[in-house]
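Up next, subunit A:
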Amino acid sequence: MKIERSIRNDHIARIEGKAGIFVKIGEEISAKINVTEGPRFFEVITKGRRYDDAVAICPRICSFCSIPHKLTPIEAVENALKIEVSERVKKLREILYLGNMVESHILHLLLFAIPDYLGYPDAFSMTKDHPELMKIGLEIKNFGVFIQELIGSREIHPENAVVGGFGRIPEIKHFYKIGEMAKNILQNATAIVEFFTEYEYPSYVNLARNHLAINPYNGYGVYGEEIKTTDDLTFHVSLYKEHIKENVESYSFAKRGEYKGKPFMVGALSRLVHNNKFINGTAKDLLSEYKKFLTPENPFANNFSQAIEIVHFIEKIKEFAEEIKIRKEEIVKPTEKSGAGCAVTEAPRGLLIYEVEIKDGLIEYMNIITPTAMFLPMMEIDIKNMAKGLWEEGYKDTDLIGKKVEMVMRAYDPCISCSVHVIKL
Partner candidate 1 sequence: MDNIYSLYKCRVLRVYDLTDDVKLFLFRFENPDIAESWTFIPGQFVQLDIPGLGEVPISICSSPMRKGFFELCIKKIGRVTDKIHELKPGDFVGVRGPYGNGFPITEFEDNDLLLIAAGIGMAPLRSVFMYALDNRWKFGNITVINSAKFGKTLLFKKELEAMRDMAEAENIRIIQTVTRDPDWPGRVGRAQEHIKYANTKPEDAYVCVCGPPQIYNDVFQTLIKNSYDPRRIYVTLERRMKCGVGKCGHCIAGSSTFLKYICVDGPVFGYYDIISTPGLI
Partner candidate 2 sequence: MSLKIGVHGLTSCYGCQLKMASVKEIINIARNFDIKYWYMISSKGEIEHVDIAFVEGSVTTKEDERELKIIRENADILVAVGSCAIHGGVQGILFGEEYEKAFKEVYGDKKIEYEAEISHPIKNFVEVDYNLPGCPPEEDEIIYYLATFALGSYPEEKDYPVCSECRRNGYPCVLIEKNDCCLGPLTVAGCNARCLKYGISCIGCRGALEEIAWFDSLAKTFKEKNMGEEYVKSRMEIFGKQYEKMEEMLKKVFENED
């Protein structure tokens, strides 16, 4: 007699956005991720609008990474209209971006991932037994929020960042405070890294894979213009269409990325795999101490990588905040009215690409490729392997398999809202 089971969860908790998974086990094992969240067509919405209005719309794609969805299109527009902003503005943007990175990572770890590791349904119930963990996590979060509110006007949908600079540049005294705060929370961040080194990765999901990450401008960061791959290719972002393809499957509103016809991975792990040599300071020490946790073939290493990044970025923010020189600055107005441009950055969840074409100040064409859309097929494979591994090991409890499968998903930190915005290439 054939034994067949299926696991179906139409609404996975603790991820950002709405998706379901459908895993079939038995002789044939298959896994599907159904993105059920409705499509929102950001590329169409922004079409025909003024470029500054368009970049105000883009962050609404996703709240967790609304800063990347603001700063990346801004950069694309600036590239298109040949706007050159000052070093100061670039630095401020980077601080802002990293502030978001820290907040996004810690929220994801604290609210979504860690409860899995400790066996709680959510962070609230976890708080009762682990108040300290929650406290240090929230302190890190507040640090990220402070930065984003200061520079971006708020942590979700920052309106202060605009094409050509900032509406208002904050006063210097606040940056001293950033430095102060960074110093105080560094050990919190180290504790989070150490938390993840107490667990071993499930081996079922070991699989060699292609990682794509940015080739950062200077040091380990989020800005750059080239993309690196595991098979040693480096290409300029403007050529992204030649290398990254997006498809549609009937069971999902999201687009699905492919590199050379194959699934691939992006995100914190991919960044560390490619760029770990640029990591310095406390994060470097931690990384060399816990080297064995940085395994390119296992997605669970992504949570560990996020924790390492938190440490690194806190130090980086501190460094930037200490060296920044504040001066009033006008918003740079474009001299050209039309043009085309591309930009790529490293959002918390991985590569984020924006391409725009502007004519007479209006958006003619916009294309957005989000990290979640890129790694979705890879995630499906890992989910399948997890289910398969457990099943073959003799676990028949679908609840347990379901939980583990969700854990794989949360390791990726998918952002469903991001993935569902799309227009065809």
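Criterion: a residue touches a chain if its C-beta (ideal position, glycine included) is under 8 Å from a C-beta of that chain, and two chains touch if they have at least 3 such contacts; residues count from 1.
These made the cut because all candidates are chains of the complex that A comes from, given by their letters.
Because the structure is a prediction, the values reported are computed rather than measured.
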- Message: Just to confirm the interface: in this complex, subunit A touches which of 1 or 2?
- Response: 2
- Query: Given the complex with candidate 2, which residues does subunit A contribute to the contact?
  - Reply: 11-18, 34, 36-45, 48-50, 53, 56-57, 59-64, 66, 103, 107, 111, 115, 121-125, 127, 134, 138, 141-142, 145, 153-157, 159-160, 162, 166-168, 248, 250-253, 406, 417, 420, 422-424
